[in-house]
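Shown here: the complex without one of its protein chains, the others still in place.
And then chain A:
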Amino acid sequence: MVNTADDVNIHKDCEAKLDELENNWKRALADYKNLQRRVEEEKTAVVDFANFVLIARLLSVLDNLEMLKTHIDDVGLKLTVKEFEQILLDEGLTGLGVNVGDTFAHETMEAVDKDGDGDDVRVVEVVRKGYKLRDKVIRPARVLVKKG
């Protein structure tokens, strides 16, 4: 059989197409493998933090209940707040332990106002408690700071 110029061209086209398809196929496979790995990772993360969003939303209720406790002296209320806190505690929620006098740390605190202008930045008031869920900060403490 004699190879005409057309045959050669068709052959070349086919080879190019084959290369392209093989390349695409490999890419798709690689992407799929990566996706599988990530889905596994994400699944673990979802299990770990399934309640993260819900608990984050409940924190403002907790704030308000605690504030209510300081205004109303009622045993029933105190017991209710305690039960609520216990449930959150069981889920792994803990306070960040930010106190007045602490040095400002961006990892656990969000500053809303400051006084003074120096290098030593310390918390003068915690306006909203901060929490972490297991080892992840779910909400930083909101603090007022003084720079001295």
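Note that in this section contacts are C-beta pairs under 8 Å (C-beta built on N, C-alpha and C of every residue); 3 or more make two chains touch, one makes a residue touch a chain; residues count from 1.
Definition applied: contacts and distances are computed from a predicted model.
One chain of this complex is left out of the view, and of "Aspartyl/glutamyl-tRNA(Asn/Gln) amidotransferase subunit C", "Chaperone protein DnaK", "Xanthine dehydrogenase molybdopterin binding subunit" or "Protein-export membrane protein SecF", the protein name its UniProt record gives is "Chaperone protein DnaK".
Residue in contact with the omitted chain (choice from A:N9, A:N34, A:Q86 or A:N99): A:N34.
Within the set A:M67, A:I87 or A:V100, the residue that contacts the chain not displayed is A:M67.
Looking at chain A, the residues touching the absent chain are 20, 23-24, 27-28, 30-32, 34-35, 37-38, 64, 67-68, 71, 104, 106-107, 109-114, 121, 127, 140, 142, 144-145, 147.
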